[in-house]
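A short worksheet on the structure shown next.
What you see is the complex with one protein chain gone and the rest in place.
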């Protein structure tokens, strides 16, 4: 696999408690990205936040915190991101999904 | 609420220990973003870092870690981000604040 030059960063916000067929939605998204051979995917956990649902989620002690926000970042070429996006259509993601362009400096594919 | 096409991602770095009127600064920023009806806000906690203050903060064991870096990401249209920014003026944020543009692919407002 080779990734260089101009690439696309796909950002997907989901709730930690969002499920898809009884499994975490974020794990299903990462699984599909991996299966599709995307260059990289990382899930970052938010401490607090709100999204499309307009609720404030928080990890503060003494507050309910069952649906903290997660940010999934997936990176690959624009063409591969275009090809990947339809594979998420059936997941009914309720949070923000957006993309922007980045310049790849280094990517060492194939290292174990 | 509707968000589509070109949008702005606002990135705000603060310290976890930064206070505003005895409450966490990051929580006040998220609260104001929510009150202003912004499309989304998420607080990500850094493991280590430094910012305007030039100190290295860390969560390593056996090191003081009372002011870990937090990254707050807020997304909405350029116009709404422009309108929101002055509402942060009195908070005297000491870390980096920057913006960049993204292309919204999906945003399902109004879901509970």
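Each chain gets a letter, A and B, in the order it is written, and its residues are counted from 1.
The working rule: a contact is a pair of C-beta atoms (placed from the backbone, for glycine too) under 8 Å apart; a residue touches a chain by one contact, two chains touch by 3 or more.
Bear in mind that the values here come from a model prediction, so they are computed numbers and not experimental data.
*Asks:* Just the residue numbers, please: which parts of subunit B touch the chain that's not shown?
*Replies:* 10-11, 13, 44-54, 56, 58, 69, 71, 85, 93-100
*Asks:* What residue numbers in subunit A mark contact with the hidden partner chain?
*Replies:* Against the left-out chain, subunit A lists 3, 7, 9, 26-27, 30-31, 33-34, 39-45, 70, 73, 75, 100-112.
The rule is short, and it goes like this: only the chains that are shown with their structure count from here on.
*Asks:* Any idea how many Å lie between the Cα centroids of subunit A and subunit B?
*Replies:* 19
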